[in-house]
Structure formats: C-alpha cells, structure tokens
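Left out: one protein chain. Kept in place: all the others.
Moving on to chain A:
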Amino acid sequence: MNLAYTRIELKRSLRNPRFMIFAFAFPVFLFLLQTNVFIHDGDPGKTTATAVIMVNMLAFGVFFAAMTNGGRLATERAAGWQRQLRLTPLTGRGYMLGKGLTGLLLGLPVLIAVPLIAALTSGVHLDPAAWTRIILGTWLGAVPFVLLGLLIGQLARPETLQPLNMGLSLVMGFLGGMWIPIDAMPDWMQGLAPVLPSYWLTQLGRGAVTGDLSQNLATTAAVLAAWTIALGALVIWRYRKDSSRS
C-alpha cells in the first residue's frame, strides 16, 4: 500500500458532497437535533442520555462512511476504472486492501468531531478510559461494516447501489438502535435489535456510558468478530469469483 495513492483516494471521498453530507454533517446534525429536542435541562439522566446519543451517532457515522466507501467499487467497475487500474502494478488484492483502509480512515472525521462537540457544548464528561473505549472501539468496530460496504460494492450495479444502501441504512439505523436509542424502543424491538450488527456497534461505546441495557464488552467484541469473519469470507469469495471469470 502506498501513501500517495491512499492520499488521493481519501481526497476523492472528502471532496464528494454526498459523502460529506451523509457521513459527516448528518450524524453531527442528528446529534445536535436529538440532544436538543428529546433531552431537557431538568432531566435526571441528561448527561448519560446525551452520551448514548453521541455513541449512536458515532456508530452511524462510521457505518455510513463504510457504505459510501464500498459503493465506489460498483461505480468504478461500471466506469471501467478497475480495468484501467489492472494495467498498473496495483494488484486486485492491493486495490481491495486500499479500499478497506480508506473505508476505515473515512470514519475518523466523525469520530473526532462528534465527541468534541459533545464534550465542549453538551456537557459530556467521561474518563480517558471511557473515551478511549468509545472512540477506538467504534473505529475498530467499523471493520465488519467496511467489509459489508465492499461486499455490496462487489455485488451491486450503480443503479441498484443507492436503494440498497438506503434500505440497509434504514434497517440498521432504526432497528439496530443507531437512529432510535434502544431505550426508546418497545420490548419486541429491543429483542430483535441484536440480530443486526449495528446494535453491537452501538454497544461497543454504550458500555462505557451506562450499564443499562448494555452487553458486556467481551460478548460484543466476539459478535462483531464473528460478523467480520463472515463478511470477510464473503468478500474474498466474491473477489475470487470475479477474478477467475476473465
């Protein structure tokens, strides 16, 4: 993997208004909206509730960055750009690893901005261990979602990409507890949420904020590791299938 190449790849996403709106501005905006509309100054659990929403928005930010990043596979394949790259020393494996790396790096802006806003303006105060668990944990927890994004990029065509990503965002966002905190869900929804990996992504940070409705860290890490292995295997399977076809 080389630095100049990765830098140009990152620049491409950061320049894309769609990416900046959905993976950066939207989580920041939703954080401010939810904390200002649903949480009132007199509420007893105000700081905790604010921190929970912060954790959820971090999860959503890295999730959407991962999806947008993976979608590039589909557009670059359709545009013939992948064929162009096959005329360079970059291997197919290098291309996929590079895309995986940018998928992770693109989660960083939101991982920095939302906690800063939360700490400076919304009164979220946590100890360094909790901050580390939330930020580093959510970042590492993005790995299976980066893989999911790549898989969808491998399978979708540019026309089907947007509805697919939209549908997945709705399911992961609403049912997985990123857009609606699980605290606000009826029991049956709470029971359903653990089916989705996005629930476990929010759990990574939630445990550092509250013990209420929280899974322990080891279980959370194990479930996300399982998702990583399963999605990673699918990405590799599809990659092998694609490269053997020519």
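Following the convention adopted for this analysis, a contact is a pair of C-beta atoms (placed from the backbone, for glycine too) under 8 Å apart; a residue touches a chain by one contact, two chains touch by 3 or more; residues count from 1.
What we mean here is this: contacts and distances are computed from a predicted model.
Enquirer: Going by UniProt, what is the name of the one chain that was not included in the view, given "Gluconate 2-dehydrogenase subunit 3 family protein", "Acetolactate synthase small subunit", "ABC transporter ATP-binding protein" or "Long-chain acyl-CoA synthetase"?
Expert: "ABC transporter ATP-binding protein"
Enquirer: Please identify which residue in A:84, A:132 or A:219 touches the non-displayed chain.
Expert: A:84
Enquirer: Footprint of the hidden chain on chain A, which residues?
Expert: 2, 4-5, 8-9, 11-13, 15-16, 76, 79-81, 83-90, 246
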